[in-house]
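Here the complex is missing a single protein chain, while all its other protein chains stay put.
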Amino acid sequence: MVNPVVIIAITLMAAFSIGIFQFFGKKFVRGVFWLTILFDFSAVLSIAYGFLTGKITKPIMVKIGGFPPPIGINLSVDRFGAYLAVVIFFIGAMAAYHWLNKGIDDPEPKALVLMLLLLLGSTGMIFTQDFFNLFVFIEITSIASYGLVASNVDWSSLEASFKYIVIGSISSTFVLLGAVLLYKFGGSLNMLDISSKITPSRYGGVLMIIAIMFLFGLLIELELFPMNGWALDIYQGANPAVVAILAGGIVKGFYLVFVRSAIYLKFPYILKIGLIFGLTTYLVSQFFAWKQKDIRRLFGYSSVGQLGLLVLAAGFYVGGGLQGIDKTYMLLAIVFFVLNHSFSKSTLFFITDLIEEKDIEKWKGVLKGNKLLKTLFSTSVLSMAGAPPFIGFWAKLFFVLAIPKQYFYVVVLVLLGAVAEIIYYFNLYRITSSDSENCFEIKGSIVPASMNTLVLLGLSFLSGYYFFLYTRISVSTNLLIMMGAAIIIYIFGFSRIFQWVLSLGILSYALYLFKNININLQGFFLLFILVGGLILVFATYPVSKKYSWSFYPLLIFSVLSMVGIALAKEWISLFIFWELMSWSSYLIINQGSKAKKASWVYLVMSAIGGYAMLSGIKLLTSGPNLVPGFNSTAMRYSTLSAILIFTAFLIKMATAPVHIWAREAYGESPDGFTPILSGILSKMGVFGAILTVVYLLPHTAHSSVILYGLALFGALTALFMALFAAFQENVKKVLAYSSVSQVGYILIGIALASSLGYSAALYHTVNHLIFKGLLFVAVAGIIYRTGTSYLPEMGGLIRRMPVTFLAFLMGIITLAGIPPLSGFAGKWLLYSALLEKKWMFILLIAMFASIVAFMYCYKLLHTIFLGQLRDKYIKVKEVPLPIAIVELVLAGLTMAVGIKPSLILDFSDKVVKSLGFYGPGYAYQGAHRIVSKFGYWNAYFMAVFAIGAFIIALVLFFLVKAKIRKVGQLDIGYSGEVPDSPESVHFGYDLYAHMRRAVSPFISPIMENSYKKVYNGIAAFVDYARRFYTGDLNTYAMWVIITLSFIFYIFYKGVF
Amino acid sequence: MWYKILYGLLVVVGGLAYGLLLGGISRKITARLHGRRGPTVFQNYIDLIKLIRKKTAISHGTMFFLAPMFRLLGGIGVLLLVPIVTKSAILSNFSFGGDLIVVLYFMVFGCLGMALGAADSGHPHSALAPTRGLAQMAGYELPFLISVIGLAIAHNTVSLGTLVSAQQGGILHWNLFQYPFLSIAGFIAMLGMYMAYPFSVVMAPQEIAVGPPTEYSSTFLSFMFTGRSLFGVGKYVLFMDLFLGGATNLLEAFVKTFAIFLFVVFITGVFPRYRTEQAVKFFWTYPVVIGLIDFIRIFIK
Amino acid sequence: MVIILEYFMIFLIVLMIALALFAIKTKDLLSAVIASGFISLVASIVYLYLQAPDVAMTEAAIGAGITTLIFVVAVRKTKGREK
Amino acid sequence: MIFFGASLLLILIGLYGALVKRNLIKIIIGLSIMDTGINMLIISLGFVKGGTAPIISLKSLFQKNSLLVDVSKIVDPLPQALVLTAIVIGVAVTAMALSVVIRMYSVKKSIEIDDFKELKW
Partner (left out) sequence: MRKIVAIVFLAIIGFYIISIFSAFQFGDKYKGVSEHYVKEGIIENRGANLVTSIVVNYRGFDTLGEVTVLFLAATGLSFLLFSCKCEREFKRIKSSLVLRTATDTLFPMILLFGAYIFIHGHLTPGGGFQGGSVIASGVMLLFLSFRSFHPNHKTLSTIEVLAGISFAGIGLLGLVYAKSFLANSVLPLGQWNRLISAGVIPLIYIAVGLKVGAELSGLISDMISTTKED
């Protein structure tokens, strides 16, 4: 451990001595610079390490000049100061490295001096415990940053610097005034000494004004809302290396100083400041960033927003009346927020400098070429947006958990802001990851960004560890290890087949691990996910070559996170894995070449759902029970919380009002992933919905209304999505709507909340996996062979792909629910359940929906396989072997289940019983005869009957044996002519034009348009509203003054 | 059990004969209504024999080949699943406890098969027809489902047998009189189901030769013909069971189905044809509103 | 004597404020700079009255001297008049 | 008391200059007036009525390691020390600001705010 003052002295001496070294040449200067940075960094690291390991427990006090604290100045290095200093020096070093590699303009030694003194100033600022000394260090920091900010080649940096100088001067004026008045008030400048003289009761008098002035000076530096125009201009105009260190390090120093001062001053309204300014800043900047065209300013808005959030968190931490574990949570949240923002944002600024392009639109396709750059950028963006398992996620989670329950609106608003953040960050990601002809070269060194990201990853790991440590949530270690194995898969990205085998291996191992699991709800879904995942992942190999290295790791990650959902024992761990699933699936969907917009919509909807769930969970927490288990009975808000939690599941199931993401996301997602998305992932919504209905709704006052509403949603979903499906021309989009429609039936089953209903829902869940997996897998194979997913371009493929056709036909028959295959039993159970409850209208809609579904069923079969085969597909082969195997396996399954429904119903019975229902509402007679009180269903008989009838027909046919003559494809009775091309006689486009005319009012995308309208409305509004930042220095200064008057007005209850 | 299969065969043969006859009568009546002489009532038998006796049959592919089987299977299935004479060991056929829902779905089986075969022929017209049929089905199924679900809820069963026995004990117990609005909706839907005249755009004899079976000939066509006849009879029986109290003996069954048949034929003779979307719109308005009157009554009860 | 000194102080203060207003109001940057230099000078006299000789010296040397000089240089380099 | 008022007025006038003036150098002049005001305020805060400067160089005041004069007759030395620092910092900031202005002038040949509104929204 090094005496902290030595750090300052050595740095100063080095900075001074550069004046001589510059005569010897640049190398000497650089040498001195790096040696100093190295020394400083290792020194603060040793202190921080001491704190971390517990070797140092109390803050290190350094008396300067040998005088005891109130007399002389003293430094006090506490835990957070030390940590922050490490961060600042690290990022400072990275920024310097970046800048040196980029090439500084002529007086490089001077720039390095400024850099050193900037780091020194901020370190001193953190370490000092004297109000005036603080002012001096603030000035050192500010002046160094004035100079550095102005240093960009772009002249607009001068403008930014000037604005900063003026506002910074005003800010430090208030700090100085406050410090001196504090001296006058308390008789010393030492923070602790003054703190000991302040009692909250003294805030009636002038102390309030003094404290406000001092803290206000710091608040300006914290870039809070009405007075942060200058900061945004700096982010936009200044050298990104400088901005990286400002945003990543220095501002955090100001933040720590602010919080510490507020604590020392015992300022009573710190929470109000957080709520008024912090929250406003957060929300306003997250929305203002939406239409931002300049990438650096966009990141600037984000930085400002994060600072607002930090101030809010500080408000809660200091003045929120938190105690015990809550306080620890909030502290951890703050620490994680700071670390996250420091490392991610500085990386992002480095990357903006590497690309040297300011306009966001010109970032199109930036990430296409460079894998490393893509990883760095994605990691940072994901962490900034709060995606698990990165540190930003844990920060947000801790934050939400720690907020007292009476501030629920804060939770809602913060999560709203988080959604807004995701919207613009992933708009950016959408642009950067899309295809483009643009060619980019990386100008500069990528090392700093990589180092930052490495640290970020390490911190993410640590923070996740801390989360589970503090919340005492148990997660399956096996699961985490297997998730870790996804990284190994990533490393083996060069060999697709290896990745594939490894993925299958992991899934099989998981299945082996959980082979003895109890068949309750969780166990049922666990097996469902793993078995389904195994089958569907098996089929991905042929199509996976189209997608990036990260396809398999993400695939395994998402499947395993679903396992995590199924294994979750508390709502909060369910939420964690839920988010993991959403994000990893987003990243996979985004790999589809046209899926950029679609995946964005998917992500935004998922985020809305996820955060709604989080706020619902927040409502369930009570007192010390921060992480409610499923049986939690904190019932005060439970209707609202149930609805909020339901939102997440409904969005994932894509039911009626929130279905808008489904068509495009299903349609454009990678072909290998769509079966999983439809077959398994959307079923996690089913899982969650069952959990909610079983565990939460019974406690609510309005459960019957909610349930009927859900059933209605489900029925309308089933009907309208089936209708929409008929009018799609893209095969995957047809199946997408079909998927959603089928999930609607499942939702009805859940909403029935009866044993028969659950049986129907669970049966249909599995059944849907079978047939929709089959259909999507077959389609993937077809697209793989033909290269198109556009229905009118297909046709006649039965001649080329008979196996696929057979499987597909089975799938369609099951889908349509026609006996004797497995689809019918589910329908029968569902209708019986509905009859039992006498929900006639739901029954009517559901049955009608299944009739409407025939339209798209026929359309699929006809346009893909039947009709005329195009010339260009004459040489098309049967689908690749893995896909064919999966098709046949699934087709076999649907037949087997059709004859013997007990294959599924045996499992679902156990689940229904474990959910607390005494029986499934039906009885078996044999493995295939199901009896309910409305009648019975004999699958075996039906199969025999169908086969028997078929045999009769066949026998009859051969009785009247006629000579069958096979004719050519074009040899049709076409008005006496033989058409010359298949295209001219293939009827494949807009099959239901007549139906469209009949139902046109119903199939206009009303919901989609209204979502679009809302989004565009908000976007237009914020686009206009961000003109608040006029760019006019006077106005910026004016807002500072206005804010100060406002603060005085609201906080000062007068000595007059 | 095995004797049932035997009787099943008998029912199929009988049903076929009856169905062909009804078809012939229908053609005759329609012709008379139009002021033509029309073919003999046995014309359909002649046609069938003629078709069967043709030597060669043209095939376009596997599905084309299998479609008539499906069609026939659908016809046989429907006919055998609805109880012609309730409580009769033989003529209640293979009806069972949950047969109502099964029949509803099985009715589609044959249509789908035929549609697939038609599509496999590669003829655009034969592909067009099923789309019309499916669209129209979406139309008439709504009122039909209203009446079926209404009855099922009202009688608390999904078994045709139970439905029939609930209507015993006098003509006023028939659903036709118990739930007149449901019945009206159901019968209007039935017109659509038969693709009879106002709703005949699917077969559309003038424009598209003979609708879905455009490319079919000889043996294949004979199968479709057979299937269609069986199907028709099955549906008459279904409606009889649903609304007219079923039948306790074969004669009653004949009378009632013939009555329904006549109703269809006379309506057919009078009305001009709707376009598809007109038909759909029609089905979704008047019969639905009418049906909902009783439906809501049951719902409230 | 003391009273005279106090009146003198009041005069100085009024002078300072007048100079400050002039410095803000005038269109000529050079005059404004000189005025603000004078404010410092006057302030240093005030500091003497307030028993702060160290500060007075500093204010005179740095505030009135160096600051004014660099202001003048800056004004000359920007050839400025306020619009 | 009058010194308080005067310093406050100087601060406010300086701030007014920074808020209203459209000329960059004028804004800096405003800031430097504000600095002067602050310094004066601090000094006046440390003043003691009838006190002497905190320089004890007369033999009558200090003998044999003990202070002979009453503490309350010496003005507070700490604010003076602080102001010393503040003045120097003030000139440093002014110098920085002016150098930025000179550079800005060399780019646009203007020192009016209206020409420097490139960064906005």
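As written, the chains take the letters A, B, C and D, and residue 1 is the first residue of each chain.
By our rule, a residue touches a chain if its C-beta (ideal position, glycine included) is under 8 Å from a C-beta of that chain, and two chains touch if they have at least 3 such contacts.
The model shown is predicted, which means the values in this text are computed figures rather than measured ones.
Undergrad: Thinking of the complex as a whole, which visible chains are touched by the chain that is not shown?
TA: Computed over the complete complex, the missing chain touches A, C, D.
Undergrad: Among A:V243, A:L869, A:I930 or A:L1044, which one is in touch with the chain left out?
TA: A:L1044
Undergrad: Just name the one of A:I37, A:I56, A:A144 or A:L511 that touches the chain not displayed here.
TA: Candidates A:I37, A:I56, A:A144 or A:L511; residue touching the omitted chain: A:A144.
Undergrad: Per the definition of touch given earlier, which of C:L12, C:L30 or C:M57 contacts the omitted chain?
TA: C:M57
Undergrad: Which residue from A:V6, A:L38, A:L454 or A:I1006 sits in contact with the chain not drawn here?
TA: The single option touching the absent chain is A:V6.
Undergrad: Could you list which residues of chain A touch the chain missing from the display?
TA: 3, 5-6, 9, 12-13, 15-17, 19-20, 22-23, 62-67, 70-73, 105-107, 110-111, 113-114, 117, 120-121, 124, 130, 132-133, 136-137, 139-140, 143-144, 146-147, 150-151, 181, 183-190, 205-206, 209-210, 213, 1034, 1038, 1041-1042, 1044-1045, 1048-1049, 1052, 1054-1056
Undergrad: Since one chain has been left out of the picture, which residues of chain C touch it in the full complex?
TA: Touch set of chain C with respect to the missing chain: 53-54, 56-58, 61-62, 65-66, 69-70, 73-74, 77.
Undergrad: Using the document's contact rule, name the residues of chain D that touch the chain not shown here.
TA: Per the touch rule, chain D residues meeting the hidden chain are 1, 3-4, 8, 12, 15-16, 19-20, 44-50, 53-57, 59, 62, 65-67, 71-72, 74, 76-78, 80-82, 84-85, 87-89, 91-93, 95-96, 98-100, 102-103, 106.
Everything below uses one rule, namely that only the chains that are shown with their structure count from here on.
Undergrad: Counting only Cα atoms for the centres, state how far chain A is from chain D in Å.
TA: Inter-chain centre distance comes to 51 Å.
Undergrad: Can you give the whole-Å distance between the Cα centres of chain C and chain D?
TA: 11
Undergrad: Give me the residue numbers in chain C that touch at least two other chains, ranges are fine.
TA: none
Undergrad: So how do the chains connect up here, line, ring, star, complete, or something else (other)?
TA: Line.
Undergrad: Give the pairs of chains that touch; include all such pairs.
TA: A-B, A-D, C-D
Undergrad: Which of the residues in chain D come into contact with chain C in the complex?
TA: Within the complex, chain D contacts chain C at residues 2-3, 6, 9-10, 13-14, 16-17, 21-23, 25-26, 28-30, 32-33, 36, 39-40, 43-44, 46-48, 51-55, 75, 80, 83-84, 87-88, 90-91, 94-95, 98-99, 101-102, 105, 111-112.
Undergrad: Note which residues of chain A are touching chain B in the complex, please.
TA: 796, 798-799, 802, 805, 809, 813, 816-819, 824, 827-828, 831-832, 835, 838, 840-841, 843-844, 847-848, 851-852, 854-855, 857-859, 861-862, 865-868, 931-932, 934-938, 941-942, 945-946, 948-950, 952-954, 956-957, 960, 962-967, 969-970, 972-974, 982, 985-987, 991-992, 994-995, 997-999
Undergrad: So in the complex, which bits of chain B are touching chain A?
TA: Per the touch definition, chain B meets chain A at residues 5, 9, 12, 52, 54-63, 65, 68-69, 72-73, 76-77, 80, 94, 96-102, 104-106, 108-109, 112, 115-116, 119-124, 127-128, 130-132, 134-135, 137-139, 141-142, 145-146, 149-150, 152-153, 156-159, 162, 209, 214-215, 218-219, 222-223, 275-278, 280-281, 284, 295, 298-299.
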